[in-house]
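Only a single protein chain was left out; the remaining protein chains are all shown in position.
Residue numbering begins at 1 within each chain, and the chains themselves are lettered A and B in the order written.
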Amino acid sequence: MRTKDISYWLFLAPVLIALFLVVVVPMLLGVYYSFTSWNGIVTGDFVGLQNYIDLFKDERFMDALWFTTKFSIVSVILINVIGLSLALLVTSYLKTSKLLRTIFFMPNLIGGLILGFIWQFIFIKVFASVGEMIGMESLQGWLSTTETGFWGLVILMSWQMAGYIMVIYIAYLEGMPKELLEASEIDGASTVQRFRFIVFPLVAPGFTVSMFLTLSNAFKLYDQNLSLTGGGPFNSTEMVAMEIFKTAFTQNDFAFAQAKAVVFFIIVAIIALLQVYFNKRKEVEM
Amino acid sequence: MKSKISTILFFTFVAAMLIPFQSVMIPLVTVFGRFEMLNQGGLIFMYIGFGASLSIFLYHGALNNIPKSLDEAATIDGANRFQVFWFIIFPILKPITVTVAILNIIWIWNDYLLPSLVINTPGSETIPLKMFFFFGEYTKQWHLAMAGLTLAIVPVIIFYFFAQRSIIKGVSDGAVK
Partner (left out) sequence: MRKKRNYKLEILGIFLALIWLAPFYLMIVNSFKSKREIFTNTISLPESWNLDNYIEAFQELDFLRTLFNSLLITISSVVLIIIFSAMAAYALSA
């Protein structure tokens, strides 16, 4: 099909129009609005970089950014450790291997909003009643402090995403020749040696994919944040996505929210481009 | 030989994947609101815009493995472009279509934020939107909430039960590629 043919453009038209109206136009408009005092109805004056300067002085936004960063680092590590462990477990010769995969992966099919609500019940009601039963004070009042809210989010996210990351590691582990492992067993290699010299090099490419996937998912988290803690107590567990939403639709400060959204885009894009860079470098090495 | 325009367009679709929803959300809702497009039809149109990039990326990868001669032979036989696509190319793409379908179903079925901004008329809410019913600001009816959440999960479990293998394969292919 040649680009001057009308059929070429007919084939492309539906997605081009949709992408243009849904992503390209709003993105460009958004960047433009972030330099104005737009309130959703009137474009307002051109204010230059004022919104961007204000944003770095906005304590609530900076707190959300810091909370999101902490959350992302802790969850990336935990999810990958748990995900890889589960992958190693279910790729051993187990009778229940298939069933276990199905179970560990299951939370990923259900929306973050619903999962957040289930865990809200667990942290608030179940933890409290178990705490009462076994006399553990620390199980009371979960999600009512910043710290328990933070760990609540980490637990929810790890439980949900570990199975997803497990599936990715399985894809790499199953490419591993069985004879190699058996030979190493006969040669008397220890478990640690087997992991270090055979398993590790095989799953190494999976690290890049999994790390960045969890990082970008954690950084963009919204649904779970909304349904588990709602940002509370006192906005202290509010993540960036939710902070932007509230600036726009609760405070009606559209231009300011849009400037935050542009900064959010830049951070997410940098994460993604770093992944591309690391992948490319790895390909060259191989 | 791929043309320059094709390369640029493909790159544009891939680049669009970098944009998080929050970055376009505010202008999107304002613009679509002005044209009275905040309804189910508008929502479907938006999903095409947001879902196209990854889907095109996956299809593009699969199409690279199909020999060009197939396509040319059919054209010589007098089939038009659309016939070639629909009767010859699309059926060959079936495995990747399953992956594309699964990834988009999981995402759209569970999506909350976009429909919450687009759907305003009572009676046209999707399942995630209705979940807030039990989680009001001050009163929580846990016993009803647990029944409601279970009801909401049942369709997903049924889907998982029947398409388990394709789902796990689709998700893993989508992530690794």
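FYI, a residue touches a chain if its C-beta (ideal position, glycine included) is under 8 Å from a C-beta of that chain, and two chains touch if they have at least 3 such contacts.
Note that the coordinates shown come from a computational prediction; the quantities given were computed from them, not determined experimentally.
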item	value
Among shown chains, those touching the left-out chain	A, B
Option touching the unshown chain, where A:Phe35, A:Phe61, A:Trp119 or A:Tyr222 are the choices	A:Trp119
Footprint left on subunit A by the chain that the document does not show	1, 7-8, 11-12, 14-16, 18, 86, 89-90, 92-97, 99-100, 103-104, 106-107, 115, 118-119, 121-122, 125-126, 129-130, 159, 163, 182, 185-186
Missing-chain contacts mapped onto subunit B	2, 6, 9-10, 13, 40, 43-44, 47-48, 51-52, 55-56, 59-60, 63-64, 68, 71, 85, 89-90, 93, 97, 100-101, 104-105, 108-109, 115, 123-127, 130, 133-134, 141-153, 155
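We take it that only the chains that are shown with their structure count from here on.
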item	value
Approximate Å spacing (C-alpha centroids) for the pair subunit A, subunit B	18
Subunit B contact footprint on subunit A (complex, rising order)	1-3, 5, 7, 11-12, 14-16, 18-27, 29-30, 33, 40, 101-102, 105-106, 108-114, 117-118, 120-121, 125, 164, 167-168, 170-171, 209, 213, 220, 222-223, 226-227, 240-241, 244-245, 248, 254, 257-258, 261-262, 264-265, 268-269, 272-273
Interfacial residue positions of subunit B with respect to subunit A in the complex	3, 5-6, 9, 12-13, 16-28, 30-31, 45-46, 48-50, 52-53, 56, 80-82, 85, 106, 109-113, 128, 131, 134-135, 142, 145-146, 149, 152-153, 156, 159-160, 164, 167-168, 171-172, 175-176
